[in-house]
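Left out: one protein chain. Kept in place: all the others.
The block that comes next holds subunit A.
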Amino acid sequence: MLNETNDEETATMKFTLSWLKDHLDTDASLDEIVEKLTLIGLEVEGVHNPAEALKPFTIARVVAARPHPNADRLKVLTVDSGSGEPLQIVCGAPNAREGLVGVLARPGAYVPGIDLTLSIGKIRDVESFGMMCSERELELSDEHTGIIDLPSDAPVGQSFAAYAGLDDPVIEIGLTPNRPDCTGVHGIARDLAAAGLGKLKEGRVAPIETSGACPVDVRLDFGDTPSLCPAFALRLVRGVKNGPSPKWLQKRLTAIGLRPINALVDITNYVTFDRGRPLHVFDAAKVKGDLVVRRGRDGEEVLALNEKTYTVDDSVCVIADENGLESIAGIMGGEHTGCDENTTDVLLESALWDAFNIAQTGRKLGINSDARYRFERGVDPNYCLPGLEQGTRMILDLCGGTPTEHVLAGAIPDSEFTIDFPYSEVKRLSGLSLTPPEIKGILTRLGFWVAGSGDTVKVAPPSWRPDIEGKADLVEEVMRIAGVDLIPSTPLSRGTHVGQKVLTTGQIRRNHARRALAVRGLKEAVTWSFISREQAEAFDGGASVLKLANPISSDMSDMRPSLIPGLAAAAQRNADRGYADVALFEIGQVFADDTPEGQAMVAAGIRKGTAIMSGAGRHWSGNAPEVTVFDARADAEAVLAAIGAPVDKLMVFAEAPSWYHPGRSGELRLGPKTVLARFGELHPGLLEKLDIDGPVAAFEVFVDAVPEAKAKASRSKGALQISELMPVRRDFAFIVDAGLSAEKLLKAARGAEKQLIADVSLFDVYAGKGVPDGKKSLAIDVTLQPRQKTLTDEEIDAVSARIVAAVEKATGGTLRG
């Protein structure tokens, strides 16, 4: 489950309440609207009312403006705030004059544009009881040449924000990628209307009178490659007057974070957000010849409206004229043909683009634009031409001019299809009990066409819902509009049995290994599955199939062949923080190749410094010695015992891979081949290479390698056989070669008399005075357990003789006199 949101996938859409109400006839409060939006899947991420910050600012009139006695550029104003005594305010604005109606901030008000809370001040010895503000001081614009100059009939004493229409909350919603229709305010209004929060206003565009054909032609030229542009509509509007757009339009764009440019550009942005229909304008005077829509050619460059130059290739769709590239199709227009205040003839474009290609191009060029955001989700094909009409209408209304007929290259694709929809699907998938008329009502209000009257109807999704594929999508529409809250929580059947074992052998083993190691004082770590190449190679890893193509850093480039490097590095990090003696373990996956079978589970651990099981460091009861191979072997054997390995059948081999100390390491095997564990002190050369302070004792237990226990017919442990007779113990010491493995001697002793010998333990190892050079003395304690009757001295002597003979034969040693 991708339950984390991806920035590119879920981006936000902003609009104001008044804008929404252009499309939705509703009495609902802001809170109701916000709550409903979230519940129907248009998650509100924020509501911001700019009027909140402007609360302290009121409209005031300057009654008198006198020169400041001590400063040429300052004036001393007498201001009528609409209540109480007139205020004396020192002001430096050149446009401050008697009769001006402006915006007043009084002491105590926070002025956002200068990040200051006002107090009564003294400016050049004249007291000032407030401030007349500029637009920049209120963060309304960058305007700071003078203070705000309102019409003289502006109501003195009233809230400036309310008067200026700034009391218009901005709502920001997180849009999932399946909802291109809600990249326009109209689509959001439709959802709210369907959910019962008012009535959708259709907002038809008044018809446009055109005059003549468009003189610029459009050609789609994709040769024999797939077309990236299903349709491209274009129209010329002659004789426009371009300049700043009207205040209401600027206000809406500013509110949602867009910078007003000029009327023509603002109109395209407005329609983009109003209907999710991006438009583009070209200054016709700067376009040479006809427009060609085609793939880019390797190395072609285009200077985009963001003043950056982009190099394209044949995966990028472009719009070109005889001068070259003019636009990155569907993503960003070009600077060369941009509209400014000198534009008199404008070409208006409304096109459809290949959504996949737009997403790819946007990502490749690193451009996030409002047009890309919509085209990559899928723009309503049926609004391609109405969108052109809407844009034209606005141009005529705001800039005047005469439109030509439009030219259409390509064709509007037919997106219609129907879904056979049994009403029972709603109940089957959602658990929601709704009547057919209720279901039909919801779908119809969302713009779906529903035909038929039986239990199964035909449903055609509207052109603005490219995400709808089948029945489950329709259930989702019904469910989200009706309300997920209506679905009753329904207990899952629990079956008729007591719960059974659910874990696999591997899972049980890992659990047991984990608790067994923690009981031995090791702390469980979770380290990265990827390590550096150097670490991987030091542990026989580094295979090319396990190398990431795009690692996040060179420390995390290769899938780990062993848990030891990560643990050793972790131990060193602790040492660098002042904790040199640590015992850590991890139970996790290691990788031999990139197949599922190449991934194995390992329980591994390390003890560093003096971190032996009974505790590290100095202590009054005795200081801990440095860790050795035996600490590691003890951990490995404890894990094997805990996970049910046949411990009595394990054999210790003094062989281990290169990362271990060759003389202080070994393997625990079942038979000569099956390695269940490795243990030892890490090789000093390796520690030096990886910059780790030793000593480090490490073990690796291959939990999956332990054979599955045979299924038992019964849980019975069998009868306990214990003897009433006292066991007899005898000690023996043998002089053997120094290189002899103790295991060999013990095995020989154990095998000397299987009936009687219950246990053999090694209790002393000695070399030095009294033992010849190259030899050592091994002392063992043999326990004899009589079965039927007490042993006679003769019987004990006979067994002893057999033990001595067996050991001497197997080891070449001699009984120590």
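Rule of thumb we're sticking to: contacts are C-beta pairs under 8 Å (C-beta built on N, C-alpha and C of every residue); 3 or more make two chains touch, one makes a residue touch a chain; residues count from 1.
Simple rule for what comes next: contacts and distances are computed from a predicted model.
Entry comment: the absent subunit's protein name, as recorded by UniProt, is "Phenylalanine--tRNA ligase alpha subunit", drawn from "Multisubunit sodium/proton antiporter, MrpF subunit", "Spore coat protein JC", "NADH dehydrogenase subunit M" or "Phenylalanine--tRNA ligase alpha subunit".
Only one residue in the set A:22, A:139, A:438 or A:524 touches the chain that does not appear here, and it is A:524.
Taking the complete complex into account, A:547 is the one of A:48, A:97, A:201 or A:547 that touches the chain left out. Remark: the omitted chain is touched by one listed residue; of A:145, A:225 or A:507 this is A:507. Across A:211, A:490 or A:788, the single residue that touches the chain missing here is A:490. Among the residues A:14, A:406, A:480 or A:678, only A:480 touches the chain that is left out of the figure. Taking the complete complex into account, A:574 is the one of A:574, A:785 or A:800 that touches the chain left out. By the touch criterion stated above, the residues of subunit A touching the omitted chain are 1-4, 6, 8-9, 38-41, 43, 176-179, 356, 359-360, 363, 427-432, 467, 470-473, 475-476, 479-480, 484-485, 487-492, 494-495, 499, 502-504, 507, 511, 514-515, 517-530, 544-552, 556, 559, 567, 570-571, 573-574, 577, 579, 582-584, 587-589, 591, 594-596, 598-599, 613-615, 619-621.
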